[in-house]
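Of the protein chains in this complex, all but one are displayed in their positions.
Residue numbering begins at 1 within each chain, and the chains themselves are lettered A, B and C in the order written.
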Amino acid sequence: MLIYKDRRANTARRSLCYDTFTYLWTKKTNLQMKSLASDNYAGAVPEVMHALQRENEAHATAYGNDTTTAHLKQLLQSLTNRQFHLHLAFNGTGANVLALSTLVKPYQAILCAETAHIYVDESTAPETLSGCRLIPLPINDAGKLDPATIRRAVKRRGDLHHPQITVLSITQPTEYGTLYTLAELQAIRQVAKENDLLLHIDGSRLFTALTALGCELKDIVEASGVDALSLGGTKSGMLYGEAVLIFNEAVHDSAFYHKRSMQLASKSRFIAAQFLALLHENTYKKYAEIVLQRTQRLAEVLKKYPSVTITKPVEVNAIFAKFPADWIRPLQETLLFYVWDESNHEVRLMCSFDTSEEEIDLFDRKLAELSR
Amino acid sequence: MLIYKDRRANTARRSLCYDTFTYLWTKKTNLQMKSLASDNYAGAVPEVMHALQRENEAHATAYGNDTTTAHLKQLLQSLTNRQFHLHLAFNGTGANVLALSTLVKPYQAILCAETAHIYVDESTAPETLSGCRLIPLPINDAGKLDPATIRRAVKRRGDLHHPQITVLSITQPTEYGTLYTLAELQAIRQVAKENDLLLHIDGSRLFTALTALGCELKDIVEASGVDALSLGGTKSGMLYGEAVLIFNEAVHDSAFYHKRSMQLASKSRFIAAQFLALLHENTYKKYAEIVLQRTQRLAEVLKKYPSVTITKPVEVNAIFAKFPADWIRPLQETLLFYVWDESNHEVRLMCSFDTSEEEIDLFDRKLAELSR
Amino acid sequence: MLIYKDRRANTARRSLCYDTFTYLWTKKTNLQMKSLASDNYAGAVPEVMHALQRENEAHATAYGNDTTTAHLKQLLQSLTNRQFHLHLAFNGTGANVLALSTLVKPYQAILCAETAHIYVDESTAPETLSGCRLIPLPINDAGKLDPATIRRAVKRRGDLHHPQITVLSITQPTEYGTLYTLAELQAIRQVAKENDLLLHIDGSRLFTALTALGCELKDIVEASGVDALSLGGTKSGMLYGEAVLIFNEAVHDSAFYHKRSMQLASKSRFIAAQFLALLHENTYKKYAEIVLQRTQRLAEVLKKYPSVTITKPVEVNAIFAKFPADWIRPLQETLLFYVWDESNHEVRLMCSFDTSEEEIDLFDRKLAELSR
Partner (left out) sequence: MLIYKDRRANTARRSLCYDTFTYLWTKKTNLQMKSLASDNYAGAVPEVMHALQRENEAHATAYGNDTTTAHLKQLLQSLTNRQFHLHLAFNGTGANVLALSTLVKPYQAILCAETAHIYVDESTAPETLSGCRLIPLPINDAGKLDPATIRRAVKRRGDLHHPQITVLSITQPTEYGTLYTLAELQAIRQVAKENDLLLHIDGSRLFTALTALGCELKDIVEASGVDALSLGGTKSGMLYGEAVLIFNEAVHDSAFYHKRSMQLASKSRFIAAQFLALLHENTYKKYAEIVLQRTQRLAEVLKKYPSVTITKPVEVNAIFAKFPADWIRPLQETLLFYVWDESNHEVRLMCSFDTSEEEIDLFDRKLAELSR
């Protein structure tokens, strides 16, 4: 199995990199080393682990018919000012695919960014479960979809030969670590409304987005008019677990899609308990602030070195940057990270809730050494 | 959402029971009450919780490319004396559907018991992901499939108008809480071989089966010649997580089916860690022995009362029994359980690793009171 | 490819029979021999061939947007007293699968007879296009579904773990060559209504059924309250072509399912022209009467021989009968037919619109010779 993901590398080059990467990791793993590889290399925050322990003290009804889940639903309703169907899922792919499948019929199509996780990192699960075509759209320099791009993509409505474009899926924050502002979400809402599109938001890192934007969940929900939201837990400090909120009032049967998508946990309450831990006293904000600070700090470090170029806006916890080719290996030996684009030595550095000042200092010292 | 499952009840009666059940549960839930409703109402065993804590101390590569998972695979290989592809999944439905999907082409069919979980409790997920027909077969009184039944079901091979029967799926232990003996598994292997059938075993409670049969994992694997095994964790004391072992040597690409089935966890190592906790020093046996003892003890209690009839062999942790109609409600108020068949007052009592002697005594006292 | 279909034979025996059958056919084929094998071994009636010639004289808009199709729709509306969406399809499997797919969501299930064409002769196409489970029901001695059987099959409504039973599909005439009376259709309608089931009728030989029952299309539509009807052309004297009539008013988008099912012909008007030929001056009845007479005549012939037993009611153009084992081969050499059940020497004799008196006499003489 490959762990090295270069979206643009060809096979030969990729497997080489894979070997290198595995080798590096194996050497370091005994050191309990952290990395800048992905925020899902981290574990869970302490509050989440405590919540699991507490929830484990008693029996409860399976499949989401428990008081912990009821409590979570109530809390999310107050945080969104809205009614919805709540479905707890295991992972991001499951949450996205479940959310989309509730909105569509099998002769329809879903618009998304060509970089969207549902398009490039979920195998053919979206097609298999929704029955629909995914149509990739070009992104702008900030990794976002422009309203004009969406408008142009809506074609051949009513023409039965062509998949009927019905849903728009956006990612917040995007795969480039950038953010749709509330104003941009309102513009998306407008273009969706004008073109009779339902809106799905893949919010696998939405808690970080809320913190970075300084807004609340209800602001996102209101601005975007989202029909189905994937609210991520795994990348925000949970062991596992995502939530799907179906706001669209025409959808009455999403519970059946939940089971069909194989995302209904028997001991579902343990996912609810983790979310409650993140939401309790704004725990998620505490960790999001840490990760945002660390990311900005790391960006400051990079900016000190003229040979390093930051290539995309740094708005959440990812930094895309270009290094001199021969720096990459020694830097990866210091703190692991992925090469994003081999052809131009662009790498992705990803901070987690537990990225420490010491690690950034370590990276800084290595950069200093290399730039000498 | 319904929590009451009577496989034979019609709609009207079922919803009545549902209301009753919810009411009962709500009343009791504050007492941290345990139940005889299902083994997935329990949480996780302490060893599993400790393993999660330990695994949480470091970063590791995502998606199963970590040393914990590698360790688990090595251990399972030594326990089965076989090579296989290991895929960790979130839940039983996911594990079964993933396992089946790797074995088939979309014009084929899968034989299973008419009571099989894949047939009656997994929505249309098996069809959606495998593309195949499921063909239900009648079970014998012990809830098992007879070789003769399987042989008769293999029809129209090579006839392109009919789904091509290719896979046989059995459940060990069965949905009736009974066990295929090793000799019965050998007979299944024989009939599968004679009819060119691949074998899937749904082993969502296989750890309990091993303990009840006094055998090891490799005995089951050898006796049955299983091609794809779903090895359950959730019902054996894990918070979540199942393992799929693909033994069939012709299957080279199961990893792609793993991702497509939306069962690939990013923080997959936490599932591996839980399995390692169960396997370490035979922890799973310790708890399986407890649950088997408790179940036998409860069966002994029931046998004291002439108005109570045990209706199926008690071989693992389920007891099917008939009570006088007016006993059911007061007994459910004592310790919750499901009515299996409303038409004849047959109920299912399910013990968990944490069912206590005190609870059985409590149930006994209630029975005594009712039988006076 | 196999042409021999014994639903109950095992592989070894079946391939033997297949070889025999191929051999027989090859020997006879130069004689322009007719057969009693299937009504789809025949070609088209002369009126249909003339209609194709006439339709071929001009251009017309493709994909059903032509005046011939519009004319057919108008005619069928007057014959049914109902509004519907009309979709012309290529073959019976396509028509059935299209019809079903418009009625369902992918977490649902479809009830049908265990002998239904959609269950035993359409590969996994129904599951693939509808996304649903097919649930086979036992038939009565006449090959029909009893209302009580249907009622008992409706289970676990609202229980999201189980495929939601939503559609009932019946075949008129049945695979046993028997007919639901109008009263029986009314009873089916009643049980469907009481259980919130939508009704599909597979009417691949419906024109013959109308003639045999002495009723009109609107009588079937009214009695049954059918939601989606597959109206067969191929087995009633067309070269190819079936019609799907979607009566259910809640279905607005069946045209999209039509294209998706790959059953939308570009030169669709040639299917419409063939149907118009069958409907014009009751041409279909003329041929149906011939085939019904021939079938009854053949049944009379069989009854003369005490060693021959007719096993099912003879109501349309199929006769199921048991012959002495050693008669089958010489009879097949006289006029080819299929063995239905090898285990008890039951065969199926199928008359076509062009089965002649001479052929029946020929068969009679062979029977006389064998019975000596």
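Throughout what follows, a residue touches a chain if its C-beta (ideal position, glycine included) is under 8 Å from a C-beta of that chain, and two chains touch if they have at least 3 such contacts.
Everything numeric in this text was worked out from a predicted model, so none of it was measured.
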Touching residue (missing chain; options B:Arg189, B:Arg205 or B:Arg260): B:Arg260
Sole contact to the chain not displayed, among B:Gly131, B:Pro173 or B:Gly241: B:Gly131
Which residue of A:Pro163, A:Gly203 or A:Gly241 touches the chain not shown here: A:Pro163
Missing-chain contacts mapped onto chain C: 1, 3, 22, 25, 29, 32-35, 37-38, 40-44, 49, 52-53, 55-65, 67, 90-94, 97, 122-125, 128-129, 234-235, 239-240, 255-256, 259-267, 270, 352, 354
Interface residues of chain B (partner: the chain not displayed): 63, 101, 105-107, 131, 160-161, 164, 253, 255-260, 264
Residues of chain A in contact with the chain not shown: 1-2, 5, 7-11, 14-15, 106-109, 120-124, 127-128, 131-134, 136, 154-163
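The rule is simple: only the chains that are shown with their structure count from here on.
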Central subunit by CA centre of mass proxy: B
Chain whose mean Cα position lies farthest from chain C: A
Centre distance in Å when chain B and chain C are each reduced to the mean of their C-alpha atoms: 42
Centroid spacing, where centroids are CA-atom means, of chain A and chain B in whole angstrom: 33
Per-residue overlap in chain C, given as positions that touch at least 2 other chains: 106-107, 131, 160-161
